[in-house]
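A single protein chain has been omitted; all remaining protein chains appear in their positions.
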């Protein structure tokens, strides 16, 4: 299943970036595709190689490696991070393993790309950020995978804010609505186990909203008041859920859901804007509706990932007669990332944010600059998640981040 | 400017319902139109008459009466409520005057239609509800004007909930987004003066969202956690704002804004649903975006008043292959109210909710049944508004209603 | 059922405009409402009065007169047009009667408002236009009721074209999609009888699209190539269709459909633009989707009556980065007609176009200027309808208008 060969000259002259990846489920497949695809459309300063895939089950990891196109495998991530022929560790495992792997990899002099949320606790995230800082002094870099910000429409949104088109921001409302837990018979998976996932909708999807809101607005959240809600407290054990983990057939046994089904929180941003966030897996009919809406003194923005190729922009400078939210098809050569793909108007999909993530990471590593979001940035998101949990436990009283 | 004459037979046999109205600004014009229009399209059991219009300024009230089609005028509402030739008092004045007028009218044996919010305080609203209860024993009825629930799409939404199509409700999100205060140069009006209006976005538009959410879901709010925000603390005195009050040219002087510009609150509903509410006049580009979204175990609903003739409905009973939010054009003979108007597909506007309000009120009075929303229902909304204010003053800690 | 009284002074000083109306079905109810409502919101130079309603069935016309608020009735339109106490004849009957009534009314010195299409043939329409021209010399005016052009969004669209915002127009696509004949069991009504209605979808709704396209673009159609299609050739006799005519219960008998169910035609406009028109009553799920889309060298417009309060506008002068179709909420004081109604953002409905029609007609009569669309303009539409029929009979070969 090869067929893709490097040409002789140009690419050979570029340094290789040999990737070792841990985990090969949904995110593993996605990252593999991104590493494979990025150099075909973007002129990268390094040559990414899908070098080694690590997983505990030898047979499963070998099958995955063949399917996804990895050259070699390991069954112990510790062996992976020690290999001489690997330059970067890409962590696609559940959150409870992030800290240990990332810190070991950085200590071994490997660059790190770590899926979000950075960790399952502020403490772990803090250690990771410290490790990243120490590594950076040696030219080793770490990035956290908040891929949504690489959706061209959201990158454009940030650009418009930076250009001053929105003015002083007053309102940010962010919703991340999914529905895959609406049914009480949806099975228990690791994502519903606090010890594995850290939290439920809050960390899994709310974290994306937090990163996107701060990224687009350029404003950090300074305090939060929150509410966590679990609607269904027990679920069948052993069932499968397509694409999102869970394994084997259910025998009627049930196990406890130990995370939130929904998280709702209001926030204050530095500079006076107020925010409302909602993350839920119970919004029946919404499949992946990651919405962001920003109202400023000069303009407004609105985005919904279910129409991810467009951005709504209201320009308050327009005369009232012709003012209105315009739907920008973010598919033009003038837009972020899109010019490297297809001609105008030919939309991208969910996966392309991950390819853009690889592009930005490789460029940063090559340039010797800190990739963004850095572990320090991801730590701040972790602190916000923690503050929401604290507020939820304290009658929603405001918590400083 | 007459021309509209009653035919001899049928209508003459119906009892008259002689209306006396106080106030003749935006809401006065709207109510006048509703009283005038309702009997032309609905077969009412009584004949509404636009009898007497009251206002303090003699010349202004006479001009308004002629423009709006009222037979007579008064310059003192106290005189109005004592007139023998008036059966119902329609109160379209700012909130600080509601209690006194309504209580006097009820005491004088007049039915009352009172604009929302019912009053500027729970105390006043409580007195009004008590007066309404006492009057009802004498066959005199009172209703509060939460007109949005008479938008056919929202009435249909309630019907679907009642039919069980939504199942157990988990999420309610309600946003009422306007932008007429986005500019710092928008003038100070009575709506920004707490002594007149009671509150800002919270009571003016948030109250509509509360009524609509409770009406459609059939679930009362039991507790709230809230935040009030004022973005612009001083505004020009004496400027005018089309249609919403304010008078005369500004001379550069500024006065204090004493109400909230935006209100954000989370709620718990009886039965376990959680809600998120947002009311603001700073959502630049949103003119009258009164949105309501409900997610249940069996279905979901979504509505935006900017497309008021349609309702989004997701039927979870549909197989996944063909499931999706459907846009119901709520303009068919099968839908609430619409069959009395035009053929299928010919949409209605903002004003028609007020006509439907008149229809429902006249039917209730004629039937001797309590109109809804009653003053008791409106008092409960007032208590919610108050609880939001209390929570906002107490670090957003939850308040029981 | 009166209650609406003229004030003493101002309105008394205005000349009355005593209306006599023929027909009291769907369009009659609509026109009545428009005559009643216009003076309440617009400062008209004359006082419209709902004077006399004419219909053949004495009992039915009296019931209708009471319901709709007419002062007097006639059972013969000939008597109506001769009455001294009527100034204007409003014709709301099927198309086969338009010519006779209108010509008689004009001859009797009455202004005329005639529903569209102007007539059932070019010949009749020609006589009417000639009569209107002759009457105008005596200060008597005639207008044809193409009410859609008074939808604020379409009036705004025309304004943008006139301002040059669209540039040279290349494409016009107009669709009028309804579905009330989709079912084969929908009953036969006068609208399906060529002798009464002249044509089917072509004249009933296609005529609206033609008027709107020419009105908004400012360009006359110069040639057409067309196709007429009848999908269902027989329908039950005697059934009823809510709001659109038909009477009595069906006994299983069927009668022939003698008009087109759908009309499709391409057009050339003066100046080089090309058009595509489609009118059908078989677009299942589309209730009243009257769409218009215009592409020019500098901008584009799109409209759908199912969202009648908004207009889509693409401004080609915008840089590509932020260009996009904007949704203008045509509900602001700066927009055509809307400032006379409610505050910003409070949408109008189908009926308001008819009120605006009354406003424009009364203003034109008072000013002594030709109302638009004049009978001459409506004759040109009739010629286009005729050319479509001719082309359809001649293998769709192009016909000059």
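Order of writing sets the labels: A, B and C. Residues in every chain begin at 1.
By definition in this document, contacts are C-beta pairs under 8 Å (C-beta built on N, C-alpha and C of every residue); 3 or more make two chains touch, one makes a residue touch a chain.
In this text, all values refer to a predicted model and were calculated from it rather than measured experimentally.
**Q** Going by the contact rule already stated, which one of C:94, C:296 or C:371 would touch the omitted chain in the full complex?
**A** Touches the omitted chain: C:296.
**Q** For review purposes, identify every residue of subunit A that touches the missing chain, sorted by number.
**A** 1-11, 14, 18-19, 26, 29-30, 32-33, 35-37, 39-41, 47-51, 62-63, 65-71, 178, 180, 242-244, 286-289, 305-310, 329, 331-333, 339, 341-352
**Q** List the subunit C residues touching the unshown chain?
**A** Where subunit C meets the chain not shown: residues 170-171, 173, 175, 177, 179, 182-184, 225, 227, 229, 231, 262, 264, 266, 272, 274, 276, 278, 280, 282-286, 295-300, 314, 316, 323-325, 395-398.
**Q** Could you please point out the subunit B residues that touch the chain left off the display?
**A** Residue positions of subunit B that touch the missing chain: 156, 159-160, 165, 310-311, 313, 315, 318-329, 332-335.
Note that only the chains that are shown with their structure count from here on.
**Q** What chain pair has the highest count of contacting C-beta pairs?
**A** After tallying contacts for each pair, the winner is B-C.
**Q** By CA centroid distance, what chain is farthest from subunit B?
**A** It is A whose centre lies farthest from that of subunit B.
**Q** What chain is most central when centres are computed from CA atoms?
**A** Chain nearest the overall C-alpha centroid, as shown: B.
**Q** At what distance in angstrom does the C-alpha mean of subunit B lie from that of subunit A?
**A** Going by mean C-alpha positions, subunit A sits 43 Å from subunit B.
**Q** Please list all residues of subunit B that touch 2 or more other chains.
**A** In subunit B, residues 286 touch at least two other chains, as defined above.
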